[in-house]
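Working notes for the structure below.
Heads up, one of the protein chains got dropped from this complex, but the rest are sitting where they should.
The first chain written gets the first letter, and so on, giving A and B; residue counts start at 1 in each chain.
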Amino acid sequence: MTRTVPRPVAPQAPAVPAAGLRATARIVARAGHGGTSRSNGAESGGGTSRLPVLEGGGPFALRRVQSHADQARVCLVGAMSAPLGGDRLRIEATAEAGASLRITAAAATVALPGRTGELATYDVHLTVGDGARLEWLPEPLISAEGSDLRMTTTIDLAPTARLVFREEQILGRSGEHTGALRSRLTVRQAGRVLLDQETAYGPGAPGWDTSAVLGGHRAVGQFLVAGPEFTDRPAEVRLLGGAAGDGAAQGVLAPLAGPAALATVVAPDGLSLRRLLDQAAAG
Amino acid sequence: MSERSERAIQRCALSECEAERSVGAPPVEDWGSVGMSRAALLVLADGRFPAGGHAHSGGAEPAVAAGHIKDAATLETFCRGRLHTAGLVAAGLAAAAAAGLDPLLLDDAADARTPVPALRQVARRLGRQMMRAARATWPSAALDALAAARPRGAHQPVVLGLAARSAGLTPLDAAYAVAYENISGPATAVVRLLSLDPFDATAVLARLTDDLEQVAEQATEAAHRAVTEGLGALPAASAPLLDIAAEAHAAWPVRLFAS
């Protein structure tokens, strides 16, 4: 019997490509003087966090921007078009114990098809030490028609680490179909897995464009806040946006099983997606 | 069942003790009952198995209210999406539990894959009901131990997987049972919600059997990888609308189904 269902590509690491860019960016934030001794986090403590490691490379240009109180700030500037098919990109960012770091981006990242039809990989690894705070607030990832990107985001949080994390995916540029976008988000807190989710959209991902998953929406995002303050006061469930079925952006903010809250939003476009994620962030 | 999956089970049974310890799998000799009692699968997968499923729509009730499900065709679309996301995750957990991986670690893995409390609560409530039925039908020390460790209920697919193991079924059998239940529940609910022709609803399930087979095999292969690679190898497919709608539905003052 002929199988009619497209078999999804296995999620193991693909074979090493013949061509394509390999680049890793590294960022380390270290607590300023007096920042490490405070048990309640770094916001009010000590001097401004320093950036002993700030290495760009390939498509990543890292720009140090004006710090804010004790928080070091870095802006990710795309130096070239990436990821293209075949590229292997990686970002590692660490906020060491007591440090405070915010990472933003200057523009959206666009996943584009490569010359060979090979897939691209983009791995983000964030590490947050005790009493440290990391804000990861990039611009959306846009999956262009014909592209094929595997993304992983792995986050390791120490027991008293704080995280603010935003992820936005736009399926297709204006007026085009989406590429293939598979993204795994794994958050560990004190060694225990707090959140493990994979999104798979576009060609090769069965069932993605259905009323159980996206319901016709083309923008999807998450906003995650984790920290010890949720241990005693879990977040309250809050519905965001319009009623189901009217096509408008909708979402929910809800407590995870550990000390963290996650907002999940689907929207017709990036603008309404951001608006609702901002609402979730505003608490 | 495909030959490939049969082979995967063999591989699993022969895998190294070192790797098994990392996820709490039992000694190799305990895996010997695999494949002994296929008929038990019919009992386990029967829609009348008294484990509480009849009161749940699997997200179909809010999908009907939103106008997403209005006939057999839209029911099929919904079920296909649910099957390849929530169904795949549940089938992976069940296959892993049936393969003998530590049910408590699997229960944590289920929590990490269920980002909204409404669905975690439903999974635990149904898990507790499944546990009651399973301990009466296929009593085992493993079920007793999980019941003692999670008196408020472990996630239902984990309990079902362990029940399958107690019944002498394979990980693939457990994955099939969970995957099938994952779409038969909504289909049955939509028959009640929309007065949909029950023949049409059953035809929808029949049209999804290729997808079912694919999901069950994919889940089983992932469970086998989890033996060596850890529980991160288990599927974690997310369905944002199911999560959002589950919380909205939980707040409805009047509803026909518990979820």
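Note that a residue touches a chain if its C-beta (ideal position, glycine included) is under 8 Å from a C-beta of that chain, and two chains touch if they have at least 3 such contacts.
Simple rule for what comes next: contacts and distances are computed from a predicted model.
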item	value
Complex member absent from the view - protein name from UniProt, among "NADH-quinone oxidoreductase subunit H", "ABC transporter permease subunit", "Urease accessory protein UreG" or "histidine kinase"	"Urease accessory protein UreG"
Touching residue (missing chain; options B:129, B:166 or B:238)	B:129
Residue of B:55, B:142 or B:203 in touch with the missing chain, whole complex considered	B:55
Touching residues on chain B - with respect to the absent chain	48, 50-57, 108, 111, 117, 120-121, 124-125, 128-129, 132-133, 135-136, 147-148, 150-152, 189, 192-193, 253-258
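Quick note on the criterion: only the chains that are shown with their structure count from here on.
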item	value
Chain centre separation in whole Å, for chain B relative to chain A (CA means)	28
Residue ranges of chain A touching chain B (in the complex, touch as defined)	3-5, 7-8, 184, 186, 192-200, 205-215, 220, 237, 239, 243-245, 250-252, 254-257, 262, 264-266
Contacting residues of chain B [partner chain A, same complex]	59, 62-63, 65-69, 74, 77-86, 108-109, 111-118, 120, 210-211, 214, 218, 231-232, 235-245, 247-248, 250-251
